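Missing here is one protein chain; the remaining ones are kept as they sit in the complex.
And now, chain A:
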Amino acid sequence: MVERRPLWTFFTHAVLLLGLVVTIFPIYVALVASSHDTTTLIAGVPMTFGTHFFDNYARVILEGTAAPGAAPVGPMLINSAVMALGIAVGKIVISILSAFAVVYFRFPLRMVCFWLIFATLMLPVEVRILPTYEVIADLSMLNTHVGLIVPLIASATATFLFRQFFMTVPNELVEAARIDGAGPLRFFKDVLLPLSRTNMAALFVILFLYGWNQYLWPLLVTTDESMYTIVMGIKRMIAVGDDVVEWNLAMAAAILAMLPPVAVVVIMQRLFVKGLVEVEK
């Protein structure tokens, strides 16, 4: 009865399409722009594809733009991948261990540790970026992958989510494991880890996007061209002062910067949405 309302169906489909246009059109524009030469784009973006698609991508990956300091983006893609994977994996490992400790063990100063961890929820890296930079400089970790990755791992969000999840694991499982003679590490490996699979997947996707899309942090920590990330590369391509911006190449770089995160989301889509339901609780 409620389902058969052609006007309603028409309305929702129209809104849906409008939404599609709004979300996808800018990306279409970028794709089109990346297929023209620089001079065509000075007059504005045409609405149809040009003939320089493959030239542009080959140039941007292997050679970079003419602007000084705008290096080829091939190595930058690798740096970004290392950074994003390092952050995602590192943070998941460290967080799941500390959540395990906080929920299942009792030791002196446990509550102090607990609050020390969770107080960092309100200290996002971006905000304390300047003093964190000074720490990294003192440890002479500028221009290293470790310097790019480690400070971004230091926050409690993931620990908090794992803790919330562990609290929902029934007590009987712990008891059963103990009666069967399983020690804490065995229980962690055989019970908690398999149970946390979807959570880890959802966190992996979110953290990978987070790491991949960083701009300010790599901007501060790297001065050596061989350590630049792709997001920095895009910015450098359009910061050319009075020269003509090579928009076609900048757009090709933007599209390239989007592909790995899209791949991660597509591959993990099912686990991702399922995991979010639990992450949020």
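Here is the rule we use: contacts are C-beta pairs under 8 Å (C-beta built on N, C-alpha and C of every residue); 3 or more make two chains touch, one makes a residue touch a chain; residues count from 1.
Keep in mind that, in the parts below, contacts and distances are computed from a predicted model.
Entry comment: the absent subunit's protein name, as recorded by UniProt, is "Sugar ABC transporter permease", drawn from "SpoVR family protein", "Anti-sigma factor antagonist", "4Fe-4S binding domain-containing protein" or "Sugar ABC transporter permease".
Which of A:Y57, A:F100 or A:Y228 touches the hidden chain is settled by the complete complex: it is A:F100.
For chain A, the residues touching the chain absent from view are 1-2, 8, 12-13, 15-16, 19-20, 22-24, 26-27, 29-30, 33, 41-45, 94-95, 97-98, 100-108, 110, 113, 116-117, 120-124, 126-132, 134-135, 150-151, 153-156, 159, 166-167, 169, 171, 174-175, 177-178, 184-185, 187, 209, 212-213, 215-216, 230-231, 234-235, 238, 247, 250-251, 253-254, 257-258, 261-262, 265-266, 269, 272-274, 276-277, 280-281.
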